[in-house]
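This is the structure I have questions about; it appears just below.
Rest of the complex left out; these chains stay put.
Order of writing sets the labels: A, B and C. Residues in every chain begin at 1.
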Amino acid sequence: MRGAWLVAARELRADARHPDGFATAVTFVAALVLIESIVVGPQVARETTVAPALYWIALLFAAIVVTTRSFDRELADDAIDAVLALPGGRDALYAGKLIALAATIAAVGLVGGVLQIALLDLTLALPGHALVAVALGVIALPAVVIIDVALTLRLRGRAALVPVLAVPALLPQLVAATNALGLALSGDATGSLAWSGLLLAIALVYAVLGLTIAGTAIE
Amino acid sequence: MITALRGATVILGDRAVLRDLDLEVGPGVTVLRGPNGAGKTTALRALAGLVPLARGTCEVPFDLLYLGHRPQMLHGLTVRENLRFFTELRGRTSRAPAYSAALGVGGAREARIGGAIGRWGLSADADRPVERLSAGQRRRASLARLDTEWCGLTLLDEPFAELDDAAVALVHASLASARDRGDAVLVASHGHADLDEIAGRIYRIDDGRAA
Amino acid sequence: MTTTALRGSSASWIRLSLGLASLAGALVASVMALVWAPPDANQGEVQRIMYVHVPSAWTAYLAFAIVFVASAGWLWTRRRIFDAIAVASAEIGVLFTGLALVAGSIWAKPTWGVWWTWEPRLITTAVMFVMYVGYLLLRSLSADVEGRATRAAVIGVVAVVNIPIVHLSVTWMNALHQLPTVLRPDGPAMDGRMLATLIVSVLAFTLICAWLMVARVALETSRQERVLDARGA
């Protein structure tokens, strides 16, 4: 696992060099939240059950986007083969990308969340609890999506297959994250923390599962 | 014996690409020859653990350096950053403490990376992102790993492709010094008859079989 | 040569007897379901759909559990037979999940007034269906025998969590769907003839499942052998 930090640093350096990836992911989240709000109507979109759900769906798709982008870079000139041929390369690749992508998605989530609060004029009763929910909810996303992207690495139709594989697997996570954030919005501290606890459990399970199978999953 | 394929069969898609292939790589330079489509690339990828065997066995040593058909550098990073990443990662994950020490840290490592960049004629391009390099420059950057991460076993797939004459001579020099160090190098190539002079052993394959 | 011929003939004998047994089971179950079992006190004749709906769902569970075991077996041993079993049971599981969905929908229209509604069991069943369709899509996309088996096995291992989720989903929130009536801690709560019919239907479906499985696994192993024999050609 000692290589994980190196891979993460490499990932974040390439991202920082070209922050356009981050910028587009944020714009993507904003556009999705905006368009979905227009569709369901502003009253509905502001409800404390609907707003967090829209937020997490947008974040899930943003996670798919940044993960795919990260692996696309890896596929150019077969860069990934060089890492896979190193001892412990597969595990380092998974863990490193997990760290880097969780950090990126968390940043996208923070900016996207502030945007959504501003756009929909939401009042956040418990900001601290909301932060905890976002921080914990953000880990499981790359843990699952990385595996799905890795499984479909050189396949045609990857762009469509990843959501198909990831959405069902992340449904419990989406439900828990929506509830944790929704209760933080409406001011139910204990309820929010209980769901956040579940989020932590889900994140741990998926991360451990991912680390276990990454060796076989990454072709 | 440093590595070997024994009775290796590889099936890709609908096709048996390697069939019952035996291949032994010992210290010195081993050359793998064969016409286009013979299975050279696949044999190297099998040795690097990148392609599963349908039958047979492959003895992969813990540490190896695989330079494939394409330059394998991460787009978005510069040549120097790519080289640094690979050295560091190898130093961290290698099980041989002496080896990780030899890879150098801090100043010594940077000096070695700088030396490799200079030797492969990339000084002016070392701090440009790799996707902006020409094909030959990118190949040179990839080959610079021969100097920064020398290894007990090196697998080279068509190392001469895209190189001009000056760079071809550099590859030959690297092969000679690896042989003199007693390391094992396996080179897959169709042409380049002058490889035979340095080669300890030459395998010929065709259609996935020894020919 | 002799051994394979022998194995071939014994395999086809198993297939034949399983086929005959499934046919017999289906006949008996149909008669029981359509004639012998009494109509439901509240729902009347439509309730007979249960004898298709419930066995389909349970057979799908069984098939997906086999996918899990076989996928783990492939990842562990890399023996091709496990991959053949995994793909066979995944297809059968998708088939029977589809059947349970369709039968459930047909049942829902007269009893609930809609073909489909949004409540936990229905959603989780649909999600399970999509996930295993994804499994099959993933397989169909990659042509490399080994790579395909490994990719699919990863999903086959992970997707098994759907079974408990679907089964337990009725206990979440205010479910519209039938609560457990048979598989519940304090024993089945159902008319005796209905229960007997349901048990026979479940047996018949399990036989059909086994029959399909044996045939599909045989097909898959012969496919694998053909690919392997390409090396002789």
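Methods note: a contact is a pair of C-beta atoms (placed from the backbone, for glycine too) under 8 Å apart; a residue touches a chain by one contact, two chains touch by 3 or more.
In this text, all values refer to a predicted model and were calculated from it rather than measured experimentally.
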item	value
Overall composition (this structure file), stated as a label formula	A x2, B x2, C x1
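Here is the rule we use: only the chains that are shown with their structure count from here on.
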item	value
Topology of the chain contact graph, where touching chains are joined (line, ring, star, complete, other)	complete
Chain of greatest Cα-centre distance to chain C	B
Geometric centre: closest chain by C-alpha means	A
Which two chains share the largest set of C-beta contact pairs	A-B
Centroid spacing, where centroids are CA-atom means, of chain A and chain C in whole angstrom	33
Euclidean distance of C-alpha centroids - chain A vs chain B, Å	36
Between chain C and chain B, distance of the C-alpha-averaged centres to the nearest whole Å	49
Per-residue overlap in chain A, given as positions that touch at least 2 other chains	none
Sequence positions of chain B contacting 2 or more other chains	none
Of chain B, residues touching chain A in the complex	48-50, 62-66, 68-77, 81, 85-86, 88-90, 92-95, 129-131, 138
Chain B partner contacts - residues on chain A that touch it in the complex	2-3, 6-7, 10, 13-14, 17-18, 73-74, 76-79, 81-89, 92
Of chain C, residues touching chain B in the complex	143-147, 150, 227-228, 230-231
